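Removed from the display is one protein chain of the complex; every other protein chain stays in position.
Chain IDs A and B follow the sequence of writing; residue 1 opens each chain.
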Amino acid sequence: MLLTLLFTPLLAALLVPLMPKHAVRQVALVGTLVPLALVIFWLCTHNWFVGPPQGVGVDAAWVEQLGIRFTLGIDGLSMALVTLTAFLGPICVLASYSAITTRIRTYYGWLLVLQAVMTGVFLARDAILFYVMFEFTLVPMFVLISLFGSTNRKAAAIKFFLYTFTGSVLALAGIVYLAWFNTQLPGKLFDGSGSWTFNVAALVNAGQKMSAVQQTWVFFALMAGFAVKVPLFPLHTWLPLAHTEAPTAGSVVLAGVLLKLGTFAMLTLAIPMAPIAAITYAPAIAVLAIIGCIYGGLICWVQTDVKKLVAYSSVAHLGFCVLGMFSFNAAGLQGSVLYMINHGLSTGALFLCIGMMYERYHTRNMAELGGLAIKMPIWASFFVLFTMASVGLPGTNGFVSEFLCVLGAFQAGGNLGAFAGSTGGNLGPFFAFAAGTGMIIGAIYLLYMLGRVCFGPLKEPLGHADHGHGSSHGAAHGSGHAAAHGSDDDHAQHLPADLTGREIGILVPIAVACIFFGVYPKPLMQLIDKPVMNTVQLVESTRKEMPAPKAAPSAPATPATPAKTSTPAHTDPAKHAEVPSAPAAAAAAVQESHS
Amino acid sequence: MNSLSHMLPMLTSLDLSSTLAQGPLPAAMSTITLYHYLFTSAALFCIGLIGFLTRRNLIIMFLCTEMMFQAAGIALIAFSRFHLNHTGETFVIFILTVAAAEAALALALVVLLFRRKESLDASVWTELKG
Partner (left out) sequence: MIEKLSTLWPEITLLIAATLSMILGVSPSLAIRRLCAPIAAAALVIAGLLAYGDDPRAATVPNLALPHLAQYGKVITAAIGLLLLLLCVGLPDRDYEAKLARGGVFDALRNTRGEFYAFFLFSLTGLMLCAGADDLIWLFLALELVSLPTYIMVAISTSRNRSMEAAVKYFFLGALGAATFLYGFALIYGATGTTYLPKIAEIFQAQYAAGGLSGIAVAGLVLSVIGVCFKIAAVPMHFYTADVYQGAHASVTAFLAFVPKTAGFFALMLLLATVGWASGEATTSGLPQPLHTILWIIAVLTMTAGNVLAVLQNSVKRIFAYSSIAHSGYMLVGLIAGPVVGDGSLQSSGLAAVLFYLVAYGVTNVGVFAVLASLEKRKAGAAAETTDEVDSISDFRGLCSTSPLLGWTLVISCVGLLGLPPLLGFFSKMPLLTSGIRAGEYGLVVVLVINSAIAAYYYLRIASTALLESPDLASSSTVRPVGIPTRPIAGLAAAACVVALSLYTITDFARFGAKYDLPHKQVIPAPSAPSAKEAPAKSPSAPSAPAAQPQANVPGATTTN
């Protein structure tokens, strides 16, 4: 099952270069539809509320000498994100039909590889396998941006690669440190004979036994890798460039899934592996997230490029997602995970809409556009819907998740909170208030964009109008446009003024999903309930009774993880309690853990 | 040959100012210690190094590296006498051989270069820069 999910797109990617040109798209479509069908079938036939199905995991030898295994597993959280990936896959393929006309084998091949690798990230249960997949997403994305992007694509691709690569090698160092720490745990005294394991469950288990200082280092190493991907505020500068330059499908995948790799990794690796550090530094991370919300929003406000605006809005939105995550209570975490899905849907759809508009007008400059609702009513209604979903209008999916994230931050009490019943991390009303400001800014810039692009008097790019029938408006313009445009941009010439059936077909499922999850998010919440509650429990137990962090959350552990059997005698549990406030004790703990 | 155990205490301190060898020596030699030899060899090595770094004439530069080789040779012979075994002297014979091979190689290369540019100055060869 999991292998099918992973290898169908890969197989299709291998087939694509061998296909005649006209069959490439069909192969790509099949390669992405099969996983989607599988996922839907699985969602319907299994009761995910009780937990992931048993025995679907894969565990095979890979690089034995290094202790690296090919371990796959699934839980509600990864199922949700795998579903999102599978859902966006065929949409991306369909969306590229008219936009990509050259080197289509290369394009669809790499798109399929990207699909497979992203699925792999969510399924991997071996930290190195995870890292391999996480890194390898860079290659297809790099190719997609630098071959099929717009003018400044090379710089964008290289910046994208270098930023994320730099971050994730640091994360690798953190993982390796943790794996080493795992080998040092009692019960598996260092015997120098290959007792290294990178099994996520084992590492999570080991991570919770580390002293606060060690956890801090590991936490920051991991966060360095994941925060770049998210991207968290000071590390976000690659994102707008990459988004603006990427082809439409690239942007959709980037916003829809790739950014979620970062938040997913935070939630499943960084936080469980270093809970003490995560709790200690939650306010700092939350501050960065809120700066991202507000700063991203303000930047959006002054953008003239629609695509860049939506790109910056991702920075702002992911800020909410991270804020919710580091609230560490049920509401915040639920909201955060929902946000991952919903942002993937609504922002992905916005990029699709912008791509469709761009194919017609060859500009994304808001100064040159206006009143498109007159010209393209169908397109405009979709655009309005997705913008509203992005703003978080009640009734759309964006509302649920954004509200839950802010609520989570509000409820999260900790040391700062004034509430008796507060739960989770050290956030509080202040954070919620600041995030609320971010929400308002979000509404302002998105509605501002909507107003300029969709409403008001019709304004079309100058060159475009000249090429067509002078000042001709309405549906007839499409053909005129087609005739007037030379062969230099032939891919746009068959497009009518408003959306084609194919394009509508692309947007409708997303629109349905947006509204469905806005009105009735329960199935999704049930799906992610268990992993989220596990994290909540982990945090609670770590915080309340610092000494004994309980067993790892989620992640079907492979049977042979020796660390599980070990007694926690090594790092004296009592140490953990006093460590955060006593550096000396922490240093002592480090000393001891080295022995 | 002294046994190892005999030598150890001396080795750990390696008293450089002691006379060159433990055995009876001619009176004139007794004032020259291992220290003097090592100093000579270190001086030769440093002169060679400085010469190598400051001179630009290919032949002189080569001679400087030879000087550094021979500095090592002097140190080896002095140590050989100090330790009363012949390993160091054997080593020196090998060094001389290698030095001869290097000399042949160096002169061949220098001649090749000279044929092309009619100069022994290293600074006229600046094709490779970056």
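Following the convention adopted for this analysis, a contact is a pair of C-beta atoms (placed from the backbone, for glycine too) under 8 Å apart; a residue touches a chain by one contact, two chains touch by 3 or more.
Since this is a predicted model, take the numbers as computed values, not measurements.
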Inset, instruction - Check the options A:L3, A:A37, A:L66 or A:A367 and report the residue that touches the missing chain. - result: A:L66
Inset, instruction - Kindly note down the residues of chain A that lie in touch with the hidden chain. - result: 63-68, 128, 131-132, 135-136, 138-139, 142-143, 146-147, 154, 157-158, 161-162, 165-166, 169-170, 172-173, 176-177, 179-180, 184, 190-196, 217, 591, 594-595
Inset, instruction - Would you write out the residues of chain B that touch the absent chain, in ascending order? - result: 1, 3-5, 7-8, 11-14, 38, 41, 45, 48-49, 52, 58, 61-62, 65, 68-69, 71-73, 75-76, 78-80, 82-83, 85-88, 90-91, 94-95, 98, 101-102, 105-106, 109-110, 112-113, 116-117, 122, 125, 127-130
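As a working rule, only the chains that are shown with their structure count from here on.
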Inset, instruction - Take the average of all CA coordinates in chain A, do the same for chain B, and state the distance between these two points in whole angstrom. - result: 65
